[in-house]
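The complex is shown incomplete by one protein chain, all other protein chains being positioned as in the whole.
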Amino acid sequence: MDYAIQQVLNALSFGAEYALLALGLAIVFSIMGLVNFAHGEIIAAGGYSMFAITSLLTGNPFVVIVGALLVAVLASVLLERVAFRPVRYADASTGLLTAFGVSMILQNLFLLLVSPRPIAITNLYFLNWPIEVAGVQISTLQVFETVTTAIAICLLVVFLKKSSFGIAMRAASLDFEMVRLMGIRANRVVAVAFAVSGLLAGLACIFIMARRGSVDPTFGFNPVLKAFVACVLGGFGSLPGAVLGGFLLGAIEVGMLVLLPQSYGGMKEAFVFGIVALILVWRPDGILSPAVEKGDKL
Amino acid sequence: MLELHNVRVYHGPIEAVHGLSVSVSEGQCVVLLGPNGAGKTSTLSAIAGVASSRGQITFNGHDLEGLSIEERQRLGIALAPEGRRIFSNLSVRENLLIGAATRTDRPGVASDIDYWFSTFPVLHERSDQAAGTLSGGEQQMLTIARALMSKPRILLLDEPSLGLAPLICKQIFALIDSLKAQGMTILLVEQNVRDALQLADYGYMLNSGNLMSEGDRETLSRQGASMSTLTGINHT
Amino acid sequence: MSKGINKTMKIFQVASGCAITGILATALAGGSAMAADTIKIGFAVPLTGEYAPYTSVQGARCMAEMINRDGGVDGKMFEVLVQDVGSDSQAAISISEKFLEEGAITISTIPFSDTMIPVAQLAASYGATVIQAQSTQVEMHAGIVDNFITNVSPDPFTATAGANFALENGVKNVVLFTSDEGGSWSARTPVWFGDVIEAGGGTVLSSLNFSFGTSDWSPQIAELKKLDPQPDAVYISSVMPDVGVLIRQMRTAGIDAWVIGSDGLDDPSLDAIGEGDAAVLDKVVFATLAPSHADSAMAAFIAECNAMDIEVAGLFPALGSDIVMAIAHGVEQAGSVDPVAVREAMRAADSISAKTVENVSFKEHQSYAQRTGPVIGFKDGKRVLLSNEVPDGVPTDWN
Partner (left out) sequence: MSLSAYISRDQRSGLVGSLLLSCLLIAVGLLVVYFGQRYQLRIVYAAYVNLLVVLGLQVFMGNANITNLSHSAFMGIGAYVAAICVTPVKIKAISLPQAPWGLNAFALDPWVSAFIAIAITALLAWLVGLIITRLSGIGATIVSLALLVIVHSIFLHRTDIFKGKQAFFGIPQVFDINSILIISVCAIFVARAFRESHWGIQLRASADDEVGARSMGVNVYRVRLIAWVLGSVFLAVAGISYAYFLGTISARPFYFTHVFLTVAMLILGGMRTVTGAVLGTLLISFGLEGVRYLETGPELLGIKLPELLGLSGIMLGVVIVVTMAFRSSGITGNTEIEQLFNRWRR
């Protein structure tokens, strides 16, 4: 029984991380139709900034965390300004390929400027210690991550529902041009979307770093792949879909680890992606497809 | 107030309007008439900055060339586009709020929303529902109200009666009439020639991107018979 | 019409020809005339990408400079040819051929058999040797190519060294972590470890699969906690930072079993996970390719290289020094830089003095070195050498 509860909690915390990552992708996609594959490199930039702050300024974890969040937000906004603005109104595949290019550049810049080898950053280890809740032992990091994701989702909902900027962003995800016709500056809406996306990437970065304790140039690839899959599962461009897709992917992954016989363990990825493909065949636009909303855009 | 001089409008490589000159002065209601594909919507799009164009467009002495959509809106040009394009997943109230996004006077915005709610009680009833659940006529009213929330100096109205039942059309035209009475400058695009001409101070007749004729209400009304054959619209 | 096409075709041919010549000329500029009195060794290696940590260039370069500084090998100077190939086999093969054409007598390349085999086949036609500082994978010793030499003993040796240590410390029940993603190194090394444990009276409780790049091991740890009896040790042949995460998460979950690993753990970043809480590393050991504790010969070599402004980052780069010494020995014995003679001289030697261990010998196995296999653990967060000998009871079913 403990084992089952333990694995369900694991699935939940995996899901929380994927949801956090997927939200970052979805918020940009919903507004400008861009699949930002460079999201992973924003996370990596956060990781490298931790290294920079620790070695140049201070190892104080509070400073390191705030610094990483700031760098992630700035990097995200900067990328939009430099790389994505020229392709803002282009079709989705142009944006996707630009993002691939950006991701390639950043990975190699990390390699060139820092090192091709992993760099250890251990000052966030303190976030992780065991606690016992009702006889089940869990790690605080899992709790922090799940709670942070929940808070981030709540804040995001409040922001989108209550603030005028949030309303503009929701409107922009439906009909960007119409929002501009309301006199709302496109650059600001997009910049805020990228800033929020960067902030979510920064949060994810903190938890990944607290667990992994090191960063390397290809650090961001796995997370962004997971986020991408989660977004697609839930329905690309739908924020609730991103959250649902994240938790679903967490459940599928942990489920595969638990249910697959170990001799097939190496095929875990094949099964996970097989399920993803099947879901897409069943619902080509994802589970919570925003296709209905997109209808009035066409 | 609004001057178009020899304006050409492009959709990608295709030229949709071949050199049009239009003039709207303050407080006037000017109508663009013509059949489908005449270039009416393209002209409005060019003014709002949605479509690319060549030639000179000036608004209150400002040359609009190079200005983005949002900068033109901030000068006071509001477009209520064809097909309504309300934000279907946002609530009615949010649709109105977003219309006032450029305004900073919160009490003023609130009282304007109240004004529209009292003008169209149905919007009030549904203020917290998704705007997509409104009927076509209600959506059209919302579109116009949303465009006016920014307190524009000119309203570009694109086919407000399109696809609406005659009774609803009558309401819409009554609304436009009352706006005109309040002194709003309006550039109206319509296929419904007779109703439009009743409102208009001046009109332009377009076909295939070219100006066919222009004149005041009486002039155009006199040409009404020939126009109806051209536009294929039944006058009943 | 057809005349026009001919004309344009000709123009196009000439134009494209010029362009291509220009590009090729740039690539050619690196070539230089062969000189008999230099010992050219080629490194078509990954300086970037996921295999960059295994590159042996820095250590080799440093050792070559040291030898050159002391007058070379009988007056013959080392020339180290290096080019990055990322993780691209085809690039590795082309660059190898370029070096071979320039007269390289040995080639080092991506330490995976899918690159080493074709490079060795290619090198064979030049008489040259593929020499790897760090290649432990067993398939290279199956007799597919006969001009391959690796400076280290294959994986079954490190697996056995780790298992022998475990048995001596009373380990009975073990769990193996396996993965196909690192080739036979991550898939079969744990199995050999298990074989030795079972031969020594222990039990393999379970075998769990993992992926490289895992940054959260919670599901596997839940599997571990389910086991009855609890394991005394887990064995994993993987890399940092993944293993570091595993160790920390196991300790956080209250699992106190030994974590035993292979050379993949031998990275400076392993030591870093003990920062703040050195106890995390108390029951971590790994069987590796050369002693790497603070007062080892390797640590001294790294310091010496740093003084020469060559950064040698840990075990794999440092191992490059051994192959340079082996080649130097071969050249000295052969009295020439003839690649075949040098290889034969290396293989004939009873003992070649090395840098990271005292000496190596290729005499017995021809394709790999007989050398001691150190087991390294931690005390108060600092590396300590637990044993360093040629392990007994190595499984023999790997060829």
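Residue numbering begins at 1 within each chain, and the chains themselves are lettered A, B and C in the order written.
Methods note: a contact is a pair of C-beta atoms (placed from the backbone, for glycine too) under 8 Å apart; a residue touches a chain by one contact, two chains touch by 3 or more.
Note that this is a predicted model, so its numbers are computed, not measured.
In the whole complex the chain that is left out makes contact with A, C. Contact with the omitted chain, checked across A:54, A:107 or A:139, is made by A:107.
Only one of C:54, C:78 or C:112 touches the absent chain when the whole complex is considered: C:112. Although one chain is hidden here, its contacts on subunit C can still be listed: residues 4-5, 8-9, 12-13, 16-17, 20-21, 23-24, 26-31, 47-49, 82-84, 86-91, 93-98, 100-101, 112-114, 116-118, 121, 137, 139, 142, 144, 180-184, 187. Subunit A meets the missing chain through residues 35, 83, 86-87, 90, 92-98, 100-109, 111-112, 116, 217, 221, 228-229, 232, 236, 264, 266-270, 273-274, 276-277, 280-281, 284-285.
We adopt the following convention: only the chains that are shown with their structure count from here on.
In terms of which chains touch, the assembly is arranged as an unbranched chain of neighbours.
The most distant chain from subunit A, with centres taken as the mean of CA atoms, is B. Closest to the middle of the protein, by Cα centroid, lies chain A.
One inter-chain figure worth recording: subunit A and subunit C are separated by 35 Å, centre to centre, where each centre is the mean of the chain's CA atoms. Within subunit C, no positions touching two or more other chains are listed. In subunit A, no residue touches two or more other chains. On subunit C, the positions that touch subunit A within their shared complex are 47-50, 52-53, 178-181, 206-211, 213, 215-216, 218-220, 222-223, 225-226, 240-241, 244-245, 248-249, 252-254, 267-269, 272-273, 275-277, 313. On subunit A, the positions that touch subunit B within their shared complex are 164, 167-168, 170-171, 174-175, 177-186, 293, 296. Across the interface of their complex, subunit A is touched by residues 48, 50, 68-70, 73-74, 78-79, 81, 83, 85, 87-90, 94, 97-99, 101-102, 132, 146, 150 of subunit B.
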